[in-house]
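Left out: one protein chain. Kept in place: all the others.
== chain A ==
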Amino acid sequence: MTALTAPLAAIGRPVLAALAAIGRVALFAASVIGHIFRPPFYPREFFHALMQIGWFSLPVVGLTAVFTGGALALQIYSGGARFNAEAVVPSIVAIGMVRELGPVLGGLMVAARVASSIAAEIGTMKVTEQIDALVTLSTNPIKYLAVPRVLAATLAVPVLVAVGDAIGIAGGWLVGVNRLGFNSTTYLQNTVDFLETWDVVSGIWKGAAFGFIVALMGCYHGMNSGRGAQGVGTATKSAVVGASVLILAANYILTELFFSA
């Protein structure tokens, strides 16, 4: 009997654990969203988070975008050459950047930068009893720590995506003009002509979703950090891995919703 049930149990245990974890994250998300609209509000924490998450992520998102735009232009040019379609470079670079690569790569870079730092900060607060201290000082840790960060990330990442889109297109243009012999005006004209508003807006919505995911995972894993330095290390790793996987999964789902006719 055990020979039969043991493999089933071996499969069942991680599945149940995974379902329980999804449930806990969902409850945490619901509680964060519920607290967004109820006072007290902590504007100072919010603006601090906005700076940390938005402003200080600009360099890394910008660098990611410029290199991606440039590489994309090279790829499309050499791929397009196989059926004499080199002229599509500007429009494909633009569409590829704003719909997909801008939000996804931007989101992943923010996950690496922000989910890790949130999880490490809140995790350290947890293991040094600062979260307990907040509670004894009549302050709800979800309201004080999670809400400002989640709200800031949800608002800042779309802006980062928009900036990244522009920089990525500029990267493609630089390579197009300097390496591939495009005429500067024609390149820009093509970019503008073929890009639709929804291409850009859909990517920005993705950015909002990814920002929410990043901060949520950082806060969740930080607040549930295990004990000691090792606990904080594990929490940080889980936050980055969790945020990255959820971003890619959410990207697929949102793309289905937005673009499958």
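Operating definition for what follows: contacts are C-beta pairs under 8 Å (C-beta built on N, C-alpha and C of every residue); 3 or more make two chains touch, one makes a residue touch a chain; residues count from 1.
Going forward, contacts and distances are computed from a predicted model.
Visitor: The chain that is not shown, which UniProt protein name from "Acetolactate synthase-1/3 small subunit", "Cytochrome P450", "ATP-binding cassette domain-containing protein" or "Sarcosine oxidase subunit alpha" does it carry?
Guide: Matching "Acetolactate synthase-1/3 small subunit", "Cytochrome P450", "ATP-binding cassette domain-containing protein" or "Sarcosine oxidase subunit alpha" to the record, the invisible chain is "ATP-binding cassette domain-containing protein".
Visitor: Tell me which of A:S91, A:Q130, A:T234 or A:T255 is the one touching the absent chain.
Guide: The one listed residue touching the chain not shown is A:Q130.
Visitor: Kindly state which of the options A:S31, A:Q75, A:S91 or A:T139 is in contact with the chain not pictured.
Guide: A:T139
Visitor: For chain A, enumerate the residues touching the unshown chain of the complex.
Guide: Interface with the chain not displayed, on the chain A side: 40, 125, 128-130, 132-139.
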